[in-house]
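Removed: one protein chain of the complex. Kept in place: all other protein chains.
We just call them A and B in the order they show up, numbering each chain from 1.
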Amino acid sequence: MSVAAAGGASVRVESCGKTFADGTRALEPATLDIARGETLVLLGPSGCGKTTMLRIIAGLELPDTGGKVLFDGRDMTSVPIERRNVGMVFQSYALFPNMSVADNIGYGLKIRGVPADERAKRVAELVALTNITGLENRRIDQLSGGQRQRVALARAVAIRPGILLLDEPLTALDAALRDRLRGELNRLLRALGITTIYVTHDQSEAMELGDRIVVMRKGAIAQIGTPREIYFTPNSRFVAEFIGAANIIEAPVENGHLVLPGGRQPIGGDASLPSAVAMIRPETIGIVDAAGAPLGGIIDSVSFVGDRQRMIVSAASARPLTVDAPNTVQAKAGARIGLSIAPQAVRLLPPEG
Amino acid sequence: MRDRLIFTAQLIFTLLVAAFLVLPAGLSISAGVTVNYFRGIKSGVTLQWVAQVWELYAGTIGLSFLIAFATLAVTLIAGVPAAYALHVRGGRLARVVEEIITLPLAIPGLAIALALLLTYQGFGEFRRSWLFILTGHVVFTMPFMVRSVMAIFATVDIRTLDEGAASLGAPPWRRFYGVIVPNALPGILAGALMVVTLSLGEFNLTWMLHTPLTKTLPIGLADSYASMRLEVASAYTLIFFVMIIPLLVAMQMFADREQAR
Partner (left out) sequence: MSHKTFVWLCLLPLGVVTVAFFVLPMARLVVTGAAGPHGLAGYLAILIEPRYRATLINTVVLAAATTVVTLIVATIAGMFLQRHRFPGRAVLIAMLTFPLAFPGVVVGFMIILLAGRQGLIGDFSNRLFGEKIVFAYSIYGLFLGYLYFSIPRVILTIMAAVQKLDVGLEEAARSLGASPWAVQRDVVLPALAPAFVASGAIAFATAMGAFGTAFTLATNIDVLPMLIYTEFTLAANFATSAALSVGLGLITWFILALARSFSGSAVAAAG
């Protein structure tokens, strides 16, 4: 299986902002560096500017004056998308209804003047790569959602782009299909190895597919980091709550401990301020005997979710805590229990979140 | 740079086409109020031609309005209940009936007029009156009223409203004028505007069906183009514009409003 241009191009977005004609500020000036071959995910709720950022990199939108887009160090800001050699997968797939699957995939090659037999070979390669053998002569309206997604991907990759841009490629599919295709997509992207920029609002997609994640909010970058960094050390309340489940606790600090209604909890990090906003992930809270535990509470409810038990514990802190306990823990609703949390699992967040 | 060029080229092209359409109309309006067309606006502005047209053709203008509103009345009485019946009944019969009443749109007015003449030539009184022209106009404009009302029925889900009223005990006739018609008003109004506009401007049918005593405005226009001086013909055309353009604007506003729903 032939791979696209080895590694692809590196991308630098320099101070790119975007204000639309009607005055909406879709993107605050932002700077991003994307390494060759890296998969970068732009993650955030709708309206956060992630699609605008993608379109600026693609060349479908011009950044506000002062913004620059560089591929491998070359200034592409004024180059239209037709000449940027990017491969783009649109949210609605944008497959051409007047052409067959094979013609769709080969379209970029046809534009580049690739002779018919070479084109046919390349199309066959991609059909095999994306698992759609047998569909070459179908018309677009005869395909299912998952099949269309694969055709869109094949079409974008066929031209050996330096950069692959994906705009919420799985959002249009139903949940079960999405889960299945996510794994396939991941394997494919790894195999291709091209620089990839992926836009999504789904954090599990982001965590699974991204080498690095850029969390965005209201047109600005909230945090950039690897999935682990974002998950374990979010730098704001917004990021903490957006990725995974989070218990956010606001409490006064005394002697390096959080002072809570249910007891005291030692903090691992810098505890110099008089009060703190702390995040604790549900799976880092251990359930122990109430006797002797520095922090305790009452179990409100226990839900069996399959691979673990999700418990709601009240009286430990001002608001109920969500605790993910392994199935081996035997605890019932109404029971008084103790909570054991490692100090390093308490992550302090800046006050305004 | 290239985009600017393409934009400008397209703009010029579109302006030329618009000029083609607007210039003669503008000329006609100005000629209608100019003392002498050949000397142009320098010869002075006057309403004498308009006055002359009124003297000669007031009758045709009046008859045109009479026929237009009579056509409206007939299409309302026949078309609105029929649209309701077709919508409610649905099925193959409805489609066949719709097909039949839409046929006059596909067949040239000339052919329809010929058909009417051949059939009713014997009924002297009828054939010589304006009622004969009325029948042609009704046949031609009916599909517009019916379709306009059926379109609004579909949008407003009239069937559910009808069933709701029936479940509350209202008999069919009461439901019709108390629930169906009020809710179909936008469609009825749009259809009415269209019927009146079309009737006022109808020529193909009317030319064949008219007599020297039953001339409508378009007939008068043809007359004046053939035999009157340019200024008079232009003044007459001006009067026609003044009558028809407000109606067209109203129809456009209606259409925009419906689209915005």
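Here, a residue touches a chain if its C-beta (ideal position, glycine included) is under 8 Å from a C-beta of that chain, and two chains touch if they have at least 3 such contacts.
Since this is a predicted model, take the numbers as computed values, not measurements.
Q: In the complete assembly, which of B:47, B:85 or B:213 touches the absent chain?
A: Touching the chain that is not displayed is residue B:85.
Q: For the chain left out of this view, which of B:37, B:57 or B:130 touches it?
A: Checking the options B:37, B:57 or B:130, the one contacting the hidden chain is B:37.
Q: Tell me which residue among B:47, B:105 or B:242 touches the hidden chain in the full complex.
A: Reading the full complex, the residue touching the unseen chain is B:105.
Q: At which residues does subunit A meet the chain that is not included here?
A: 58, 60, 80-83, 85-88, 90, 92, 94-99, 107-108, 111-112, 155-156, 159, 165
Q: What subunit B residues would touch the chain not displayed?
A: That gives, for subunit B, the contact residues 6-7, 10-11, 13-15, 17-18, 20-25, 27-28, 31, 37-38, 74, 77-79, 81-82, 84-86, 88-89, 97, 100-112, 114-116, 118-120, 135-136, 138-139, 142, 144, 146-147, 166, 171-173, 176, 197-198, 201-204, 207-208, 218, 221-222, 225-226, 230, 233, 237, 240, 244-245, 247-248.
Basically, only the chains that are shown with their structure count from here on.
Q: Mind checking the centre-to-centre distance between subunit A and subunit B? Centres are C-alpha means, answer in whole Å.
A: Here the centre of subunit B sits 59 Å away from the centre of subunit A.
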